[in-house]
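Structure, as structure tokens:
As you look at this complex, bear in mind that one protein chain is not there, while each of the others sits in place.
Chain lettering (A and B) follows the sequence in which the chains are written, and residue indices restart at 1 in each chain.
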Amino acid sequence: MDNGDGKVRIGFYVCHCGTNIAGTVDVASVAKYAAGLPGVAVSRDYKYMCSDPGQDLIGEDIREHGLNRIVVAACSPCLHEATFRTATARAGLNPFFCHLVNIREHASWVHSDRAAATAKVYDLIRAACGRVRHHKALERKRVNVRPEVLVVGGGIAGIQAALTVAESGKKVYLVEREPTIGGHMAMFDKTFPTLDCAACILTPKMSQVKAHPNITLWTYSEVAAVEGFVGNFKVKVRRKPRYVNEEACVGCMECVDACIYKEPKFEDEFNQRLGKRKPVYMSFPQATPKVVQIDPETCLHFKTGKCKQPCIASCSRNAFDFNQEERFEDIDVGAIIVATGFKPFDPARSPKYGYGHFPNVYTSLEVERLVNSAGPTGGEVVMRDGRKPKSVGIVHCVGSRNLQTNRWCSKVCCMYSLKLAHLIKEHTHAEVYNFYIDMRTPGKGYEEFYNQLLEEGVHFIRGKVAEVTDWAMTPEEEGKLVMRVEDTLAGFVRRIPVDMVVLAVGLEPQADAQGVRRMFNISCSSEGFFLERHPKLAPVDTATDGVYLAGACQGPKDIPDSVAQAGAAAAQAMALIDKGYIEMEPNAAFIDSEECSGCKSCIPLCPYTAISFDEVTVKATINEALCKGCGTCVAACPSGSIKQNLFEDVEIFSEIEEVLANA
Amino acid sequence: MGFTVRQTIKYEAETDPGFAPLIKEKRGCEKLEACIQCGTCSGVCPLSIYMDHTPRQVILLTRSGFRDEVLKSNTIWLCASCYECTVSCPKDIKITDIIYSLKQEAIRARAYPRGFPIPVLAKEFYKMVRGFGRTTESFLVVKLLLKTNILAGLKMWKLGLQLVKSGRFGFVPESIKNRGQLQQILERVGEGNGTNGGPKK
Partner (left out) sequence: MSYAYYPGCSLKGMGRSYEESLLATFRALGLCLDEIDDWNCCGATAYMSVDEDKAIALAARNLAIAEPAGKDLVVPCSACYLVLEKTRKHMREYPDTRKRVCSALEGAGLRYGETARIRHPLEVLFQDVGVEGLKKAVKRPLKGVKVAPYYGCQIVRPFSNFDHQVYPVVMDRLLEACGAEVVYYPLKTRCCGGSLTGTIEEAGQRLAYILLHEAEKRGANVVATLCPLCQFNLDSYHESITRRFGQVSVPTVYFTQLVGYALGCSYEELGLGRHRVPARAALEGAETVAA
């Protein structure tokens, strides 16, 4: 707003914030001091500037006194910059003529000497009034947001997120690396603490995904590249060849029966290598999509070219395509939900437990398959040597809470160990010993489940198992695995002979988490799980707008937590795309292309990959939608051709000069 | 036969608040307070079955300032320094080093039972090295037996005789040439309490 005379007329307001500011800073004298500064037309102090009457004060003064700059000395801009800019805009003045000075966190809260704090505030408001006179009218730019959502990972989190978004009427692409969706949950037998059958509650959701008109499901596929920015991501998806036409195959399994290998011969990954499969196989009966695929590593045709290919002959739908090749799909999406899950800890890294050394030492995931009626033993808990265990020891915290392996608590192991203890006891009537460091059962119905297990006669020993050995001290120990442990509550060491040892392995980031992190331009916390924007208040957002997190890729989580987080991520994605556009803060950097020498030094420095090089003009260009206004390129540009709104040289230099004017 | 009762309650006044900080500032003992009481140390320890307090309990008692309880415990003397606990500890606590520090404290405070052979052996060993620069096992054994349990020594005459016959028990003490130099070095290093001197800069 220009009153025609081109003169700067600043309205200055200092907030008492109750006693938060006024208790330490002499606000009346601040208002008086400000009144004497050049260009200040109005200066006031007020009890709560953020209150409605406080905001109205600004509007009234703008209209009455023809103010064209506003400085509010109050709390942090994080809290109320938007409030005062909006109040300014309501009165018809461009909101970027309003500037906030933080005299609470920067002065009153951190000082006790009233005079010194007040003097510091003088300096701060002088600097603000100095810079605000150079402010320009700026516009927020609108960027359209595409309505499609990409969900990466088809475990329970990805499934839930995809279904939620799809139900809202938006289109979803669900990309899963494995041949089927379902993730780890599909491998579980029962779920704690209610002991519902995992498949019974999961597979209906899997079918819904497959059947949903708004979901495009690509399994055995991986995201290969991501470009673009919030609302406008361009994604390349690699679809690996399964040598079977997904549209034609109905999963009748005739081909599996017909395969040249009469007996399953190859290690079955889905069953944790406890069972066998053929080169043509389906991971499990409810696999989604319900189609077979061929493993070229084991298929005789691929290995020797000398197979009669009875599979082809057996297929009435002509679904086989041995010439299939890897292909790529390019899609445009507005938002991305990363739900890539976790990896179980490899217990070979804790050699004292003898995994891989003693055949009767199992991981928890292996035991999930053993107790599952669709598993390799048809639900019989029998060990690798064919015996049914009479005694079983379950070791908690394997790989977790340990500086030599993973330092974090994996959160779910106590509960799933209780579940496995119950299931093993139910299946085998064996004596079951749980060895724990601390029993962690915080969750609805979890403590009650622990109580149930105690009453079922499962043994609980508080102590981290020191070693699993096969040397006997007593006749009872002969031929057994001996677990040596301090019973820390009793205060002495015990040797407990068992037939079977179950290692409750912790959860860790996927092996390729770092690559995925780079592809989606998100961060990892120090342990390698994907980092949320704020640990409490933005748990599904990431530092990159438009990319959200769901499930155990963000940290160890059980199924209820994963599902809840998936819903939250879906809601965040929908909030973004449903509006249809986003407004960009105008404090972005821009290039004065006259000056740009095309040296490209800014390009690798940008943490948000917002700068690209225009080969035609031979100059750098900044994508305003990606720029977060960090200023790195501005400082680095050797020719000084990159500038930034609200941080132009003249604004910053006058701020510095004024803050130091009394120094 | 009746049974006697005794109180096991501990009053806060019985603790020594300076004890944990004293141990913590010794070399290798810095992580004393990181213990989560998981018992791995006791579980791997081949000698914990003879200890009055398990290694885990020694860490807990040290941390809590039960100085006398710890220094009088047989645990610190049963430790054969095999380092199983140290390499197995999930929190990287160097339990063996902590036990060494406790041994040093116990010797300084004379907090072990009279005639208890291990600290006696340690001291004789120490004296012999100071004097000769080397140890001679035959002399060490004889000294130890004289100071602790002569009878036990006599019972072992067969082993002793065999050792003499096989040339493994010498009658001339081993010694270095430059004893003066060694004594000078040891003196200069000073009374050693193993203090870590603060973190590495």
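Throughout what follows, a residue touches a chain if its C-beta (ideal position, glycine included) is under 8 Å from a C-beta of that chain, and two chains touch if they have at least 3 such contacts.
In this text, all values refer to a predicted model and were calculated from it rather than measured experimentally.
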Candidates A:R277, A:K352 or A:H422 - the one touching the absent chain: A:K352
Contacting the left-out chain in the complete assembly, out of B:A109, B:L146 or B:L159: B:L159
Touch with the omitted chain, as defined above, among B:R6, B:R114 or B:K177: B:K177
In subunit B, positions touching the absent partner: 26-28, 46-47, 50, 77-78, 80-84, 86-87, 96, 100-101, 103-104, 107, 117-119, 121-123, 125-126, 129, 133-138, 141, 144, 159, 162-163, 166-170, 174, 176-178, 181-182, 184-186, 188-198, 200-201
Residues from subunit A at the interface with the omitted partner, ascending: 351-352, 357, 469-471, 473
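The rule we apply is simple: only the chains that are shown with their structure count from here on.
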Intercentroid distance (Cα basis), subunit B paired with subunit A, Å: 50
Touching residues on subunit B, where the partner in the complex is subunit A: 36-45, 48-49, 54, 56-57, 88, 90-92
Subunit A residues within the subunit B interface of the complex: 352, 397, 401-404, 437-438, 462-467, 484-488, 491-493
